[in-house]
Structures are given as structure tokens and as C-alpha cells.
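Got a structure for you, written out below as C-alpha cells; questions coming shortly.
All protein chains of the complex are present and in place, except for one that has been dropped.
Let's look at chain A:
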């Protein structure tokens, strides 16, 4: 065979193998949720929806879903507000405060969540916020804000600032000019940032594990506790729902922007 053909075949086989590796565990999760028996088998031997029925009857999972939704919404609101205002401020003036802000926001992402979890647990016990929803929301905000902040920095850097000056020249106040000149141009970016914040909160579990009590457990925390005891198809059912939510989020973000832009923002 010609050398180029061999290279082409090897190249294609390489990336298809990685593609399989990336999607296989998710396929296992979805497939095992349809297993009829109480064991986690792949591929399943008998298919049934029995675990889906149990899911809707079990209050532990449903209340965990509510908790996750509450924490996710709280995180989205706080992280988006903090991230958007700070990115906007940084864009207006990249003086030394701005240079201080970027690394300060970034560093928590590199510290093992277990250490953040420990330090916040100690901190919240002292502050009397232990095991409240607020403590989990604040912890998740620490991780979600950098994403919103960097997405918004890149959005604002493409924004035409003359529009803001024009709005001011025409007599608009600061809030009015932001609402009418800036917001319509950056709303897709804000939407994607908010979506990322929500997903980060929905999926995070190490900090949540350290900060939650029985009544504030989120889905990943319940799933983790369940998994440490036994491998149960119920976890697959819950995970299938989580994967579905992620797919919906990707589609929504793709409609708002496009897949390539989204990929660049996530890094």
C-alpha cells in the first residue's frame, strides 16, 4: 500500500477509537438503565422500564432532583450576576485591579475540590451556614463564576464600544445605555454563560458532598452515596436523565450560538 493511504487509515482509526472511548461510558450508563434485573450488566440481558417506574416512586431521588434544581438556579443567578458585571467592569478599564481579578478568579479552578470543600466546610461551620442550601450555592458559584467571567470577557471584547458612546451622546443614562445598547448584543453570550453555570452546579459533587446534609443532598451526592454501597441500575436511570439535560443544554447553546464557538468558550 501507498504510504499516504496507510497514514490516512491509521489517522482515521485513531480518532474513531477516541470517539468510541469518549461515548462508550455514556452508552453504558444509558443501556444499563434498561436492565430488567437488579444488577448492573452491560450489555443488558433483558430490557425493561422497571427502574424508571421505581424512580418516580422514590422520594429520595425526586427530592434530590428538587435540591439540584434549587442549587443550580441559585448558582446560575449569583454566578451570572457576578461574572457579567465584573467582565463588563474589566472591559471598561483594565487597570491593575482587573489584572488582579483574572488570576484570583481562576485559581480556585486549579485547587483540588476536596481542599476547597474542606476549607469551606470549616468556614461555614463558623459562620453558622453549615449544611444550608446557601453554602452549596456559594461553593458552586466559586467554580461557575470563572466560566461566566471568561465567556463574557470574550463576548465583550468583540462588542463595538462605539455603540455605548453613541447611546450616551443621545442622552441615555448608564443603566439605560446598558439595557438598550449593550444587552441586545451580548444576550446570547449571557445565555451561554448562565447555562454553563447551571450545568457546572448540576454536575459538581465533591464540594456538595462536604457541604450538604441529608435534606440538602443534590443528585450527584445521592448517586455517589448509592454507588459506594452497590452498583444499582437506579443510578443509571438518574444518570440518563442528567445526560439528557446535558444534551438539551448543548442543543440550546448551539441554537443560541454555534458548536465551534461553544467549544472554544469551554476551554
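One rule holds in what follows: contacts are C-beta pairs under 8 Å (C-beta built on N, C-alpha and C of every residue); 3 or more make two chains touch, one makes a residue touch a chain; residues count from 1.
The criterion applied here is as follows: contacts and distances are computed from a predicted model.
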item: Complex member absent from the view - protein name from UniProt, among "ABC transporter integral membrane protein", "Methyltransferase type 11", "Trm112p-like protein" or "Cytochrome c oxidase subunit 1"; value: "ABC transporter integral membrane protein"
item: Hidden partner chain, touching residue among A:50, A:131 or A:250; value: A:250
item: Option touching the unshown chain, where A:9, A:49, A:227 or A:255 are the choices; value: A:227
item: Interface with the unshown chain - residue positions in chain A; value: 4, 7, 11, 14-15, 18-19, 21-26, 28-29, 32, 40-43, 81-83, 85-86, 88-90, 92-93, 95-98, 101, 104-105, 107-108, 110-116, 118-120, 122-123, 126, 138-139, 141-142, 145, 149, 174, 199, 202-206, 219-220, 223-224, 227-228, 231, 235, 239, 242-243, 246-247, 249-250, 259-260, 262-264, 266-267
